[in-house]
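Reading through the structure tokens given below for one structure.
Of the protein chains in this complex, one is absent; all others appear in place.
Presenting chain A:
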Amino acid sequence: MNDTDKSLRQAYQQAKRQHPAPGRLRRQLLRSTKASKSPFFSGFWSRDTALMASAALTLVVLLGIYQFRHQVLTEPRALSVSVGIEIHAYDDEIDAMPNSQNREKLTAYNQAYERKMETIQAVNTRFAKVLEVSGEWSLADCSDIRILISDRLIENLRDHSRIESGIDVGDQVALILNREGQIMQITHSNQKALQC
């Protein structure tokens, strides 16, 4: 820096000192600063403090969430399980069986069941003699009551194996009757002759 520059610099600095900024500018500026200052950050609540407080609050919230999740994950939970129980095995067996076979078996079981039920229901046994009247069977007991038995009934009884084979006109038979007095079964009577 030469002498001219030095003298220019000195002259400039001196002129600057002679023309300072008005004091009111500083006062107005500081007043504006205070007015625009957020009340939240005033006093000890500097921005740093607020940031640290926010960080601490966030940490507390995160810890709370972690604790809650930990508790939820580690506690044994009461399970309610809906178990649908399906009927099995029987269906498979039935499906595996041929239909005709199945039907025959079912029919046999049904007939056996009905026979047993009718046997159970049979409450009365009467003895009678087989007679033939007008080509049809008739049963006569000691009270001279004649019971005409239609061919249809005979067929029905035979279908259900409820009439013993070999029964013929003149035979002594035992009539097994149900509660309503209907003939459930006809067998040979063990008694040789009807004791009227």
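Here, contacts are C-beta pairs under 8 Å (C-beta built on N, C-alpha and C of every residue); 3 or more make two chains touch, one makes a residue touch a chain; residues count from 1.
Basically, contacts and distances are computed from a predicted model.
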- Message: I want to check something: the complex is missing a chain, and I'd like its UniProt protein name from "Ferrous iron transport protein B", "RNA polymerase sigma factor", "GMC family oxidoreductase" or "ATP-binding cassette domain-containing protein".
- Response: "RNA polymerase sigma factor"
- Task: Identify the residue among A:14, A:71, A:101 or A:134 that touches the chain left out of the display.
- Result: A:14
- Positions on chain A contacted by the hidden chain, ascending: 4-5, 7-9, 11-16, 18-22, 25-26, 28-30, 32-34, 36-38, 41, 46-48
